[in-house]
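Omission of a single protein chain aside, the complex is shown with its protein chains in their original locations.
Naming follows writing order (A and B), and every chain is counted from residue 1.
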Amino acid sequence: MTGTAKRLGDRLLGGAMIAMLGLVLAFLVTPLLVTCLLAFDARSFLGPLPPPALSMRWFEKLVSLDYVTTGLATSLKIAVLTTSVDVFIGTAAAVALDRSNFPGRSLVMAVFLSPLIVPAVVIGFALLLFLSRIGIVDGFTRLLCGHIVITLPYVVRTVLASLSGRDRRLTEAALVLGATEHQAFWNITLPLIRSGMVTGAVFAFAVSLDDVAVSMFLTDPSTYTLPVALVSNMRASFDLTIAAAAVLLMAVSAVLIIVLERFVGFDRLLGQGLFRS
Amino acid sequence: MSNAVEFHRVSRRFGAVTAVDDVSFSIAAGETVALLGPSGCGKTSILRVIAGFERPDHGTVSIGGRDVTALKPYERNVGLLFQHYALFPHMTVAENIAYGLRHRGADRREIPDRVEAMLALVRLQGFGSRRPHQLSGGQQQRVALARALATRPGLILLDEPLSALDAKLRQDLRAELKQVLAAVNSTAMVVTHDQEEAMSLGERVFLMQAGRIVQVGAPSDVYGRPGSRFAADFMGRTNWIEAQVTRRETGLARALSRSGLSLTVPDCPSDAIDICVRPENIILSAADDADQHGMANSAKGRILNVALLGSTRQILVEMAGGEQILVMQANRVGDGLGPGQAVTIGFPVDACITMPAGNPTGLAA
Partner (left out) sequence: MTAIPVQPPPIAIPAPPRTTLFLLAPGLLLLFAIFALPLFGLVLESLKQYVPGRVGSAVDAPLTLENYRELATPSFAGVLYETFKLSAAASLAGLLAAFPLAYCIVRRFSPRQRAVCIGLLVMLVLLSMLVRTYALELAFGSVGVARPLFLALGISPTSRWYTETLVAAGLLHAVVPMCTLTLLGTIQNIDPRFCDAAQSLGAPAWKAHLGITVPLALPGLVSAFLIAMTFSISAFVIPMVLGKGRVLFLSNTIYTRFSDVANYPSGAAVSIVMLVISLLVLSLVSLVQRRRGSRS
């Protein structure tokens, strides 16, 4: 193989790589940009881009819809409650799993992470059957149960990762310096795993706020989450109110990202076991 | 005959950092050169420019008389022994060695023989089917060497070839490396931060500092006649005595140190001078040894401490005027030198290197 042929191959690979990158990024971002643009479209039908005039009409319509406001309120309540329960229970479990080596520890850990393995639809259906059988018919309780199950593993996982990533000698140093185990935990360990707790909480919140697969089974006629309401209406009619809702939800994602970047930082985020191969 | 490697005013910047600053040098065919410098001095950048991984911002590089500045790594036949070897972990030793042969268009039928010959050269016959992680550090180093040499490169670059090995093994492999390099008779450049390695492997030493080559010479020259405080310090341990010239004679100068030592040293154009004396060139004897072997320079002092290093020992002596002088000598058993003992030190004129004071790099001189 001659030098020029090798060079040509390199050029081709380099070019293909750049083209691929452009294509991938365009595929990932364009639909979101289109949605943002159309949410401000003043037309009453889905026309070609760009919109001739911009307006807030879809947002105005959005906030005037009962199912949106009710759904959003329920969603936020559920997400906040779920996240709080997760952070307490999940952190406690992770701390226990990290510091003792009792028999069956890996089994218990597997139990805590197992809801990630079971498809959400299966969890939703199973919970529906079970809760009906034991007579819990209240939508809010049902939704709360479902959301806690599917989000708890995120907190356990991220807190465990930050616990195992910390320098244990710091705790030992505190003990040598005269702190009790409790003091060492509150003064040393807890601040060190705070980033794991924040990451877990953010993911739990995002998953809860976004869930459809589990919630579809657990709603009752007066208690439903925003995504469930939106999905039902997306199938019924196709108007740009949902684009406005999508923009709102993107804004929520953006806020969550800012929280992550502020309190955790993206570099550390990658070390927290959420994206491990 | 053209030079094997020729650098002409080469510069390479990374952002605000100038890694290679207007460097020119040439290496003769068949010569082994050691590029020596502290970490971050730009020596690795020079290596990467020669190998073709970095393109210089200015200047030209030629190898074997051909301008290669714009060529890709695979368009130059330069062998490269990587620091930590970079052996392909998913290939056997033989596949590693054959890799270059396959990609440099060697005749397929000849590859197995050539691989065997390379394994024999580095004394690893029978290791061809092993994987790199099954080998010891020293064996990995030899495989990497065989891989780099397999394509018979006109020029071989060795990046910290021995730094990943422990101290004992390093000495053995240094000798072996020298033999192999002599056997293949190719031009070689060893990049290292270890002055012992540089002096033992290189026929010439290029000393680098802050992106520039500050001194070039045979190892004995660079060690014995450093051109700057930096060169003297980097090549080995040194005593520095700051002094003022009081009188000049033919080729010699009388100087008075700050603490009142009167010394005879080689002459120097400046009046304020720094005198460099290597610790192994200082003779130490008992305090009452009056004539000090006829040394040009001698002074009395007291031992502060003795550090035993095995075959040698370092003795720190505090002179009457307060200066501390380090003496290195062979470790003789039972002569009872210890802290507090009064001693006399002495050194000849040619053990002193004088340079103008306050010139740490020697660049402006």
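The definition used in the following text is that a contact is a pair of C-beta atoms (placed from the backbone, for glycine too) under 8 Å apart; a residue touches a chain by one contact, two chains touch by 3 or more.
These numbers were taken from a predicted model, which means no experiment stands behind them.
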>> Out of B:A86, B:L252 or B:A296, which residue would touch the omitted chain in the full complex?
In response: B:A86
> Among B:H103, B:R237, B:R258 or B:K300, which residue is in contact with the omitted chain in the full complex?
Replying inline: B:H103
> Out of A:T30, A:S44, A:S64 or A:Q183, which is the one that touches the chain we can't see?
Replying inline: A:T30
> In the full complex, which residues of chain B touch the absent chain?
Replying inline: 51-53, 72-74, 77-80, 82, 84, 86, 88-90, 99-100, 103-105, 147-148, 151
> So that we can see where the missing chain sits, which residues of chain A does it touch?
Replying inline: 1, 6-7, 9-10, 12-14, 17, 20-21, 23-25, 27-32, 34-35, 38, 46, 48-49, 88-90, 92-93, 95-102, 108, 111-112, 114-115, 117-123, 125-133, 145-146, 148-149, 152, 156, 168, 171-172, 175, 181, 202-203, 206, 209-210, 212-213, 216-217, 227, 230-231, 234-235, 238, 242-243, 246, 249-250, 252-254, 256-257, 260-261, 266, 269-270, 274-277
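Here is the rule we use: only the chains that are shown with their structure count from here on.
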> Which integer distance in Å separates the CA centroid of chain A from that of chain B?
Replying inline: 56
>> Quick check: in the complex, which residue numbers of chain A touch chain B?
In response: 1, 3, 6-7, 10
>> For the complex, give me every residue of chain B touching chain A.
In response: 71-72, 74-75, 103, 105
